[in-house]
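Read through the structure below, which is laid out as structure tokens, and then see the notes.
All protein chains but one are shown in place.
Letters A, B and C mark the chains as written, and numbering starts fresh at 1 in each.
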Amino acid sequence: MNYQAILEEIYKEIKPELKRGKVADYIPALARVKKEQFAMSITLLDGTNYSVGNFDTKFSIQSITKVFTFSMALKIYKDNLYKRVGVEPSGNPFNSLVQLEYENGIPRNPFINAGALVVTDSLVSFYQDEFKALEKIMHFVREITQNSAIEFNQEVAKSEWEHGDRNLALAHLMKSFGNFENSVEGVVKTYFKQCAIEMTTKELSRSGLYLANKGVDPISQKEFLSASQAKRVNAVMLTCGHYDASGEFAYHVGLPGKSGVGGGILAIVPNVMSIAVFAPALNKYGNSHAGTLALEKFTSKTGLSIF
Amino acid sequence: MNYQAILEEIYKEIKPELKRGKVADYIPALARVKKEQFAMSITLLDGTNYSVGNFDTKFSIQSITKVFTFSMALKIYKDNLYKRVGVEPSGNPFNSLVQLEYENGIPRNPFINAGALVVTDSLVSFYQDEFKALEKIMHFVREITQNSAIEFNQEVAKSEWEHGDRNLALAHLMKSFGNFENSVEGVVKTYFKQCAIEMTTKELSRSGLYLANKGVDPISQKEFLSASQAKRVNAVMLTCGHYDASGEFAYHVGLPGKSGVGGGILAIVPNVMSIAVFAPALNKYGNSHAGTLALEKFTSKTGLSIF
Amino acid sequence: MNYQAILEEIYKEIKPELKRGKVADYIPALARVKKEQFAMSITLLDGTNYSVGNFDTKFSIQSITKVFTFSMALKIYKDNLYKRVGVEPSGNPFNSLVQLEYENGIPRNPFINAGALVVTDSLVSFYQDEFKALEKIMHFVREITQNSAIEFNQEVAKSEWEHGDRNLALAHLMKSFGNFENSVEGVVKTYFKQCAIEMTTKELSRSGLYLANKGVDPISQKEFLSASQAKRVNAVMLTCGHYDASGEFAYHVGLPGKSGVGGGILAIVPNVMSIAVFAPALNKYGNSHAGTLALEKFTSKTGLSIF
Partner (left out) sequence: MNYQAILEEIYKEIKPELKRGKVADYIPALARVKKEQFAMSITLLDGTNYSVGNFDTKFSIQSITKVFTFSMALKIYKDNLYKRVGVEPSGNPFNSLVQLEYENGIPRNPFINAGALVVTDSLVSFYQDEFKALEKIMHFVREITQNSAIEFNQEVAKSEWEHGDRNLALAHLMKSFGNFENSVEGVVKTYFKQCAIEMTTKELSRSGLYLANKGVDPISQKEFLSASQAKRVNAVMLTCGHYDASGEFAYHVGLPGKSGVGGGILAIVPNVMSIAVFAPALNKYGNSHAGTLALEKFTSKTGLSIF
């Protein structure tokens, strides 16, 4: 298939949509991101990359990092992880406390905020220290991208912390149920740093190869997950990757995917490729408006849905 | 692959599990089903069938019919159907009224009871009459199975009606929100008849071929859905097919599937096959305990997960 | 105290408020009630009545009848009634299904619709027949008003039935939990007839004397409740009489009271008097806007709050 031509076609078609939606504005560093940007990259299992738009622009990947920390924790804790976090779609917004209270502090899945906080908490426990955990997270991200220059944005992390009351509420609530092991402040700060990691779509599409290839990076041959674990991460991305629009995403796009409030989406075509898209204006569910459409166009044009 | 050998292996492995779980007992006709039964069938796109166990035993397919009525309504109403029913996982039990009330009578998806009732109501509207609608549903089911002998069980339908208060509550609640067009009694009775359809696993696995083959029955060449619609039915089966254990099913099995309280499950391997399993004892979510395990074993042994 | 002067003062002050709010419009018979009406009556324990405004105009007392059927059921079943209905404020609108589902079909209190339906169901059970039960309800209401001419409005009852889906949903939901003993249709129709009873404020204020006088009508000397039961009905009126504005009513008015969607309110000053007010335009909670204000003015001017 001529992927480059397809990406360019999508870019052209998507342009009028870039005006729609709203850039995340709960912190200044995200609020000032220019709205009408678009980038899309795909990386095949052999490493070939195709890209269009602002594919060299760094953006805040935010919740997409939840896929990476979930992978790390799943590798470490295996099925024991499910004592602390489930794999069910929540049917509620990403930061809701309601279900958490009804379900005794066990988050529905690792991709809602509560679940991601528990996952980060489990990494802090394993590495015994929040700074060590952060270092390991950065190391993991640099390994899957094969890029030692990946960093997080200090200003974004700081700004998240200053507006972090809801995440603090989630963490304290879980702690009150006994499902939080370390200092709330330490874990939440680590979580905000993790969310502040920046990549280009080119880098982000590279990062998902291990998920497209049964847990093993097809270039470096490093095994990040077992085949069965990789399959399961993909399943959770499909059912839970877009908060309470996960069903819509599965329905329209038909690929495992994870969105971030920075406007990025990572999507996986098992055994074929990893895709990254960036368009900062969000729809009402907090997912990239044009990014979701671009992926829908991509699977329509290529037939690369999993269904 | 030697599918017959795999099925027999699974059957052997699953036997100790048949003791576990509980047969549905809310109506006498289901309560008296013998617990330790098991059957599994697969039908390939070319029509080849492999089966083990009680594969000639009829059972009540119950909620699995929601896949068929959803297909019919999607064909008729296309995207207009989504004004009346969504495609999001609900995160709640199959018969919950909570979300329905918060969301003004629009059910989350067509596979929870409220959604299926709306779908049946939409068919009654389209065919102008509950008896005509039922006739069309039976016709559809006979066509996709290529079996004119498929019937529903009158006693089961009657018994459901006698215990139908929760479904009546759902229908009246939706009617109070203006999302119900016909007589509550008529539609609910039609729905119970549809749920009382009986098949063997051999027949049921035959019924899913159109979903495994982009909407077109690969043997009869009849088109039941467009390729895009078939893909979408599969997506909804994956995200919503097992109520509040849909995430678990996607995670462990990795296939679009729909369970019924009679102990059946229909699962689809896109472009490859349709699978049916029957084991009447249910887990705490109301899905077949051994059936779910058998499917998990099947995708582990064959690698036929979509992820 | 010069009650007549106080009532006239209130009437004068309240006039500008009669424009505000909205007459109930879910059924035609209520929707066409003229908005800018007002009437207020008080009846002292010795039977003396003071009235202002349209105090000879009949109006639909609607939910106020819940006080009377609750009284009847409490007399019959005593504390056994609490197996079927609680006495806690619900914190939710009058017709919500949410709590009912979480709490297994046991309504929070007898003044939300679900609770009132259970109460009517219990009367149908006791009198063995819905028509006999209705006759007894009418008899009770005629006795407490000492007025054999009290009737219900057939057209209103019929119209309620035609728009009765939410109440049918509540009844079927309770039946599915085993908390409903008779035919849903029969009980709901009886309930709608009970709600369609019509009174003037003069009659309605007379009806509450047994609650102001420890369960015994001070004129006829008939005992409708024990002293302790009367005290308890008053307590439930105070905590639950105005749906999710019950706290506001207690806070601003400070009397046991029960509102109806027809614009009436019955309030009790224990050991002193019974008050009725009528003003059909409702506030956002479904309680009479001007009626609530008039009662607030009354307790401010007279100091007759219970607090």
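Note that in this section a contact is a pair of C-beta atoms (placed from the backbone, for glycine too) under 8 Å apart; a residue touches a chain by one contact, two chains touch by 3 or more.
Keep in mind it's a predicted model, so treat the numbers as computed, not measured.
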item	value
Touch partners, limited to displayed chains, of the chain removed from view	A, C
Omitted-chain contact residue, chosen from A:Thr43, A:Gln62 or A:Ser96	A:Ser96
Absent-chain contact - pick from C:Gly53, C:Gly105, C:Pro256 or C:Gly286	C:Pro256
Residue of C:Leu18, C:Leu44 or C:Val87 in touch with the missing chain, whole complex considered	C:Val87
Residue ranges of chain C at the interface with the undisplayed chain	86-92, 99, 108-109, 228, 230-232, 234-236, 238-240, 244-248, 250-252, 254, 256, 270, 300, 305-307
Contact set of chain A toward the excluded chain (per top definition)	96-98, 101-102, 165-166, 168-173, 175-176, 180, 184
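One rule holds in what follows: only the chains that are shown with their structure count from here on.
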item	value
Chain contact graph, described as a line, ring, star, complete graph or other shape	line
Computed distance of Cα centres, chain C from chain B, in Å	47
Length of the line joining the C-alpha centres of chain A and chain C, rounded to whole Å	55
Of all residues in chain A, the ones touching two or more other chains	none
